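Pasting a structure here, questions to come.
All protein chains but one are shown in place.
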Amino acid sequence: MKKLINSPEGVVKDALAGMAAAHADLLRVDYDPDIIVRVGAPIKGKVGVISGGGSGHEPMHGGFVGLGMLDAACPGAVFTSPVPDQMLAATKAVDGGAGVLHIVKNYTGDVMNFEMAAELAAAEGIEVAVVVTNDDVAVQDSLYTAGRRGVGVTVLLEKIVGAAAERGDSLLEVKRIAEKVNSHGRSMGMALTSCTVPHAGKPTFELGENEMEIGIGIHGEPGRKRMDIQDAASITELLATPILDDLPFQSGDQVLAFVNGLGGTPQIELYIVYSELAKILEQRGITISRNLVGSYITSLEMAGCSITLVKLDDELTQLWDAPVQTPALRWGM
Amino acid sequence: MKKLINSPEGVVKDALAGMAAAHADLLRVDYDPDIIVRVGAPIKGKVGVISGGGSGHEPMHGGFVGLGMLDAACPGAVFTSPVPDQMLAATKAVDGGAGVLHIVKNYTGDVMNFEMAAELAAAEGIEVAVVVTNDDVAVQDSLYTAGRRGVGVTVLLEKIVGAAAERGDSLLEVKRIAEKVNSHGRSMGMALTSCTVPHAGKPTFELGENEMEIGIGIHGEPGRKRMDIQDAASITELLATPILDDLPFQSGDQVLAFVNGLGGTPQIELYIVYSELAKILEQRGITISRNLVGSYITSLEMAGCSITLVKLDDELTQLWDAPVQTPALRWGM
Amino acid sequence: MQIAADTVIRFIEGVAARLKQHRDELTQLDSAIGDADHGANLDRGFTAVLAKLPSVADKDIGTILKTTGMTLVSTVGGASGPLYGTAYMRAGTALVDRFEMNEHDLVLALEAALEGIQARGKAKRGEKTMIDAIAPGIDALKAALAAGSEPREAIRLGLAAVEGGVQDTIPLLATKGRASYLGERSIGHQDPGATSALFMAQVLVETLDTLS
Partner (left out) sequence: MQIAADTVIRFIEGVAARLKQHRDELTQLDSAIGDADHGANLDRGFTAVLAKLPSVADKDIGTILKTTGMTLVSTVGGASGPLYGTAYMRAGTALVDRFEMNEHDLVLALEAALEGIQARGKAKRGEKTMIDAIAPGIDALKAALAAGSEPREAIRLGLAAVEGGVQDTIPLLATKGRASYLGERSIGHQDPGATSALFMAQVLVETLDTLS
């Protein structure tokens, strides 16, 4: 295992120390329980927005703490949901009296740990609302399973919902918008290589010289199928088609298109995928009215990409365009 | 070779198409010769600032085209200096009558191609000034050699100098500031893995399971020495010490600290390196007054990092803080 | 059979040691159908529990188990943190203020633990989770006691059923937890959570075997 780390045990704390040192203007880091909190939190009268999840997906979530996005983030161990103590501490740290939204990615562990935290927060008299993202079309959705995973939509949702909270929307309203983004968004990913969990010390799965995994998640979980590698146009088609068929997206739709790198894929390749995606959407009469191309929800050093599409209307577009000032996303100010 | 590309031949054009599609609000792409030009260029009375180099270092340079940074970028083939036709076309496209600055990284090919372009531009009556960055302390500098390479300082210089041009500084003044940034900056990098040039199809060099290269450039050139891998603290020390000794940086200095990923290294590891760097500088009494942590000057999918330090004074700090709006760097507006 | 509070402490110490020893094995199993953290998760949790044990050394069994559960909840994370955490907390609630218990109390505590896991995780048998190890074990233990087996013998039969349950997870298609994302590809792999439950059961039997 070759990584720029001091020890598998130290990864999360050391990275948090780096974030704290680099972004003191935007956020502070508390330890035990570990949380990343926006400077100036809690903001009186503003709905607090928090999220969290295992580490290893940076910049998500800590890199999205700041004006117009998250008020706090809870980083778990690598690929491990944070513990309720973290979400409780974050909830308290950002509660400005208007309630707190928990943005949870749909994984059994995340859902349960956030649930316990919400119970504890409620017991302390803080109003908590929850949105669970579940946008990954690689996973079959059913009442009898754990359901679809939350992936790329989470990033876009945190931005949009953060803007709603920033302009003063109520908790009910913020939750409505969160649910709208989630229901309007779908994602799918693929990997060219596995990642290596620091504690495990070796790749989670082995891929042949010529193979790729389709339908991968963001935790190095193996995907739905393994195939021979193809060119960028074919791979983009493989990812975009199930997304477009699932919602379904239709001719005339405006979308926010997000091409995401998984951590080990350079920007030049993401632009190639974006170019192919733009062609596919144009053929279907779908307009990309906003886009994001970069590595924002990653899986350690995994090479690969994911595509996320969110159907936009005026409300969501306006919230997407609103100012944001975080380590990883910054515009409008 | 596993990459998200359509073909080795198509890499640069396909990525340019993606950039053009994703960033139509900031830039346009012209083909044959390939250049990326800021929307609204040329700006009358403003010094034009252009740069260029081989592709494979994204977001550098194309991702830095926009308000407050570059007016145009010239992308060569992967790891190959662009041709004079590109720099000539870019120079003409951005010349607003106040002259054009060429930012050139010190590589034989880049220097010669930019030189030929400057001769051609001069023949067409455009005033051109040149700054050559050469900040890589891994390379011994001497009158009798090709000299030090230009690496990380280039990114910071483009931002600072772009701000000077944006506020209306003259070509002479812009060039003075450019030379100041270059002379105040030093870098050094290391690799955990090689990269694979698309045309070559296999890794430029082979590193053992347990090895790293110290003093690597950004073109997959082998470094100065190969060593057993060490922890992040030791690696940071190995990179920072020669930088700090070279200028030399001194107790009481304020610096802009830049921890850069080489393309295949995720953000979580860069923050760990940044945390170690902050400790080392603190021990030496050097204050990090500004920082940048991310993958901005890359070497395809190479895993590894580089560290750049630029000594700041009020002038440079103010220019660093000035608004910038490009695909890759954006703040202040 | 009389089980005292210090036996429970030894059981928990034993679990911590056993899980540390098998950490990489659990992580390996979790690599195949999960995210390669189950071993690290439980090791981190039980290491924290070990540090807490001195503070409950002279407390009742309920307090010991509840402290264990709360510490797991606060340090493990992931799916197994809330599940095992709830399990130990519920078992503790079933044994509140008790400094000694017998085999029937043990059954009640194990049933409470399983109910806690099911309440938290909403899974039932046959979904390829730790439940598929724990539930058959409790069934076998209860059946043996009802049939008049010696406690020690009944507990060994319970362990055999846990072992069988773990084996039986291999052909199952996962429908809960992270392994469910693999669909058909989850078939043919042993569930990591069921395996960690087996380690706990082994330590339980071994600890009780040392009682005179």
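A, B and C label the chains in the order they appear, each numbered from 1.
Just so we're on the same page, a contact is a pair of C-beta atoms (placed from the backbone, for glycine too) under 8 Å apart; a residue touches a chain by one contact, two chains touch by 3 or more.
Model, not experiment: these values are computed from the prediction.
With respect to the full assembly, the chain omitted from this view is in touch with B. Touching the missing chain, out of B:P42, B:P84 or B:G162, is residue B:P84. In the complete complex, the residue from B:A178, B:V197, B:M212 or B:A257 that touches the missing chain is B:V197.
Within the full complex, the residue among B:T108, B:N210, B:T241 or B:S289 touching the omitted chain is B:T108.
Although one chain is not displayed, chain B still touches it through residues 8, 33, 54, 76-85, 107-109, 112-113, 115-116, 138-140, 144-146, 149, 197, 199-200, 204-205, 217, 219-222, 224-225.
The criterion applied here is as follows: only the chains that are shown with their structure count from here on.
In whole angstrom, the spacing between the mean C-alpha positions of chain A and chain B is 29.
If each chain is reduced to the centroid of its CA atoms, chain B and chain C end up 55 Å from each other.
Spacing of chain A relative to chain C, judged by their CA centroids, is 32 angstrom. Within chain C, not a single residue touches two or more of the remaining chains. Multi-chain contact residues, meaning those touching two or more other chains, do not occur anywhere in chain A.
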